[in-house]
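Shown here: the complex without one of its protein chains, the others still in place.
Labels A and B are assigned to the chains in the order they are written; within every chain, residues are numbered from 1.
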Amino acid sequence: MNADRRQVLKTGGGATLLALLAAAGWIPSAWADAPGWSKADFDAHTMDDALKALGAGKPAASGDIAFFSTPDIAENGGVVPIGVNSKLPNTESIAILVDKNPFTLAALFDFPAGTEPTISTRIKMRETSNVHALVKAGGKYFVTSKEIKVTLGGCGG
Amino acid sequence: MPSIRSLRLITGAVAIGAALLAGPVVAQTTLENASAKYRQDLAEGNPADLWVARGQEMWTQPRGPKKVSFESCDLGQGPGVVKGAYATLPRYFPDAGRVMDLETRLVWCMVNQQGYTHAEATKLTFGNGSRHRSDLEALTAYVAKESDGVKMNVSLADPHVKEMYDIGKKAFFYHAGTHDFACATCHASDDLRIRLQYLPNLTKPAGAQKAYTTWPAYRVAQGETRSFQWRLHDCFRQQRFPDLIYGSDLSIALTTYLAASANGAVYVGPGIKL
Partner (left out) sequence: MADPMKIRANLVGDSTEVKVLMSHEMDTGLVKDKAGKIIPAWWIQTVKVTHNDKVVLTAQWGTAVSKNPFMSFKFKGGAKGDKVTITWIDNHNDSRTDTAVIA
């Protein structure tokens, strides 16, 4: 392990580093992003970066977006139920973002015409944080936020 | 909360005392409500269904060296009959000469009908992720699901079963281990809890019923569906007892005591628990 690490450090450089990591078994060889998965969006570590990556600019707060079946307190951060409903006309997508997670964007759902802009899922939260529902409707971005308290973190434990 | 604050302003010292007393109670109720809501929000889609589906598929597949399916396995309702079987277990099986719970009976069928050795059949009793999945946990979830909506009815008429019930009850109150623990330490009083989770009082019908009828269960913290044998095994670990052997008479005695204590309640599992 130590030898590998030294080699990695000495070599530096992106591509070589990746190849070495793969060779050391740190990255599975079959690793490949699924077609249509936007790596840049999901790599963001802060809300600002995520909004930038998504091209959402400064979204307007909206009362037409609501959380439902979403707890105020989650006893296990590994499984936090999140429901989001948008009443905004021409809702195209709903994104769920968590301020204090290692990666801010948790999930992004696209709604073709005919699908109700409502989604339920479950996410992991590292700690108590604001959770944002970011909606793209008619080409513009809107957001509503809610704090969810986590009594047991969702990253192992 | 605002009413407490205004009370303090209006009536002075006496009210301050009352408010200080009321504070924690209010906070606790809020927490309890929040906790109840979280559990309610979780209940909609129970991943235990994934285990049920896997167990159901396994049930009819030829298995083991003898290539025999579980359709010849008698859970007390006739060979292969799963409907309502879980709600009547443990029971005495004359062919085995033992009182058995579901898990023990499944192992017995794997050994005596499918041709596995006991070691093979019990190699992975508790799974760990998709790379180490336990067939027994899937089979248990499936069979239990087939009792969903059925009233618990563990008969103590057979003296073998009654004997196990009595031993189980004794074991439940038996203090042992480095920490002088018993099952009863945590499960014989009302209102005890770990963090926000209330511990059921298993000595009362309501507590035993609510607890027993929701196992097996998907454990959110583990991402696994666990059987009642797992529940007991982990309680022993938490008590710093030696490992509870899977399918041992002690495990069956405790199961018999708790299952019979749940008699009359409708089985509603597999459940979802933190």
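Definition applied: a contact is a pair of C-beta atoms (placed from the backbone, for glycine too) under 8 Å apart; a residue touches a chain by one contact, two chains touch by 3 or more.
Just so it is clear, the model here is predicted, and its values are computed rather than measured.
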Touching the absent chain when the full complex is considered, from A:47, A:65 or A:106: A:106
Missing-partner contacts on chain B, residue numbers: 44-47, 49-50, 53-54, 129-130, 223
Touch list for chain A against the chain that is not drawn: 26-28, 30-38, 41-42, 78-80, 98, 101-103, 105-112, 114-116, 118-125, 154-156
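One rule holds for everything that comes next: only the chains that are shown with their structure count from here on.
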Whole-Å separation of chain centres (CA-atom averages), chain A against chain B: 35
Contacting residues of chain A [partner chain B, same complex]: 69-76, 78-79, 81, 83, 120, 122, 151-152, 157
Complex interface listing, chain B residues touching chain A: 31, 34-35, 37-38, 41-42, 44, 195-197, 220-221, 223, 274
